[in-house]
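As you look at this complex, bear in mind that one protein chain is not there, while each of the others sits in place.
Order of writing sets the labels: A and B. Residues in every chain begin at 1.
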């Protein structure tokens, strides 16, 4: 293996306004508690036996490279509502992988949160993999000037 | 070095319909045999001396972080044809790197496969690096409701 397989995970979300679209995203990461790390985006599997860190760490080592599955959306339309959510399908069989799904939209949090849970259910169905539970987290934001929301599953060791 | 340099590779491709765009992408990954791994996308070099795994692995360890150069496209237009392809320019000199190119379009497979091979040839030309062979793989899909195709070069060790 080239990169170590993660053994721990936790869920985070946050939102922020900012000076630019990228500053708003950076602010949303800070609000989520992962703002001073280097997120490495990946497609979207919870390794078998991966355990939740509870409570989630207040912070990770600054500058660490952190594999993360995430949803994010930004907007520069004042007043617009934006929402992001992630969901994990946790399998009954602990020897099998879970599935992470991400979804963002210019829509209310409830709509986005429900959609991402359905996506995780459908993905587990496709695998014929019975679900123990669906875990999820979401964030929403009404843009002031330039805003971003972020929701992610952080993998760790 | 921060991350180990890969020494092995293999080519994969697949397609799927799905409940959402991301579910269709997930289905295309499953159809490709890399559906329960965490793809880490990268720009697009075959390390010198990297050897093909033949036949390609039926699966990789679930949840593993897998550096992959890939092309993918999704569509929610029923009846639309979408295609993705990757090509590797393998150099004559085994001490030099190969070049991976990716291309997707709302077009027939043949068009996309030919384009990506030309892209790999042109990139090797730019390096003045004589080509031993061009390897490639492609996938195509006629969308039923919401569909995705995927073609990738998976790096491994």
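Everything below uses one rule, namely that a residue touches a chain if its C-beta (ideal position, glycine included) is under 8 Å from a C-beta of that chain, and two chains touch if they have at least 3 such contacts.
Treat the numbers as computed from the prediction; the structure is a model and nothing was measured.
Only one of B:25, B:103 or B:141 touches the absent chain when the whole complex is considered: B:103. Only one of A:10, A:103, A:141 or A:156 touches the absent chain when the whole complex is considered: A:156.
The residue touching the chain not shown here, chosen from B:92, B:106, B:122 or B:142, is B:122.
Those residues of subunit A that touch the chain absent from the view are 2-4, 6, 18-20, 22-23, 25-27, 29-30, 35-41, 61-67, 155-157.
In the full complex, subunit B touches the omitted chain through residues 1-6, 40-48, 50, 65, 67, 69, 96-97, 99, 101-103, 115, 118-119, 122-123, 126-127, 155.
As a working rule, only the chains that are shown with their structure count from here on.
With each centre defined as the average position of its C-alpha atoms, the distance from subunit A to subunit B rounds to 25 Å.
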